[in-house]
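Excluded from the complex is one protein chain; the other protein chains are retained at their positions.
What follows is chain A.
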Amino acid sequence: MGLLSRILAAFRSDIKEVDLFTQGLGYAPADYYPGLLKNMVLSLVSELRENHLNGFNTQSRMAPERVRSLSRVCVPLVTLPDFEPLVEALLTYHGQEPQEMLWPEFFDAVNEAFLLRKICLPVSAVLCLWLRHLPSLEKAVLHLFEKLVSSERNCLRRIECFMKDSLLSFPLQPEAACHPAIFRVVDEMFRYALLETEGAPEVLAAMQVFTRCFVEALEKENQQPKFALKTYFPYASPSLVMVLLQRPKDIPQGLWHRPLKRISEMLKEIVEDETQGSSGGPFESWFLLAHFGGWADIAAEQLLTSVGDAEPPEALLWLLAFSSSPGDGPQQRAQTMVEVKAVLSHLGRLLGSPTPSARDLLAAAGESGEGDPRPPACQQLTRRLLLNFLLWAPGGRAMARDVITLMARTDEIMHEIVGFLDQTLYRWDHLGVDAPGSRKLARELLAELRGQA
């Protein structure tokens, strides 16, 4: 114990030449170590940067082996605040060698520290980290998924805030958005996540928020859209992507049916054309559509708000049916479309009646409680239409709560309803939809249901 304590107490310096001098000044090693470290870091940083700026003819060029060993030395020291400039300089260092000179564990260490918020790095450095070392980006996205799934369920605005505040806001910075590689990697991870979770709503919501933020960032960079699109969505037809990218906000509400029709027609062509081997089947098309989830929701709303006027447009019905169940064969889909048409016409009739009751509504929608023979996707669609109806129809307010109580037979369905309300409000906020009555109702319902949970 005695020996151990003495060893522990040895803060003596073994830089002999400095020792005498500093002692003469009355300083102890502990006094000057911080300053010395800072100077050493500055010196190393300027050596690394010089390399970068002057090309390969400067004398002060740091040999690649030294860069490598420096990055190795840094591995345990990455979280020391004094080292931030050095970490940044190493990440942005570009040598003349074709292969990666930095020590692999260095990237891991930096990424760890960054994800745990133990160090702060500028966007350019993080970009370098992710572009040079793919596992770091993957870990960062997984980290985000974990956080999202565990804490931010069912609240799109929070997801958006979370994304914008979090480390994943980095791909959303304008500089990063110009890197198709990063978008593609994140996109791939979303793709797998959706496949693994069979379309979990949280992942879907996160992807939609991500895409939206991403598009905003891309627009800020004033890129020529035609050129950029192919690299971001290589499997999709550029014209389809362009239509999907359109912002409903930029189009008068009365004209929304036009892009919807275009989208529906284009997708239908792709999906139902059996010779199209390269499009990746219906999943790819659905995946693409899912990025821009708002369109399907708008289609549902459009169908509802024009109910009773005329025949619902086939294109919208198709779009709705496809988005809720992409794997259906043409016959199945047709069947779904027929069902939806039926529900819509029932609802249309209810509009006419003076005081519809909750039960009437449910009966109209074919919600027969247990033992509903229709497939789950179809049931979900029906619920969505019903909820839309509640929000838009004049008599909807009165029976909203009753309907919901009757509809929400399971926790999952309740969860779905809350999600729907949240998504609707989120969309209305972003599109600036002017419907004060509906909005008020939606907000009240959402608050009540959330309070109950």
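The rule is short, and it goes like this: contacts are C-beta pairs under 8 Å (C-beta built on N, C-alpha and C of every residue); 3 or more make two chains touch, one makes a residue touch a chain; residues count from 1.
We adopt the following convention: contacts and distances are computed from a predicted model.
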Omitted chain, identified by the protein name its UniProt record gives, among "DNA-directed RNA polymerase III subunit RPC9", "N-acetyltransferase domain-containing protein", "Cytokine receptor-like factor 1" or "Fanconi anemia group F protein": "Fanconi anemia group F protein"
Sole contact to the chain not displayed, among A:27, A:256, A:283 or A:392: A:27
Contact set of chain A toward the excluded chain (per top definition): 2, 5-6, 8-12, 14-15, 17-18, 20-40, 42-44, 66-67, 69-70, 72-73, 76-77, 80, 82-83
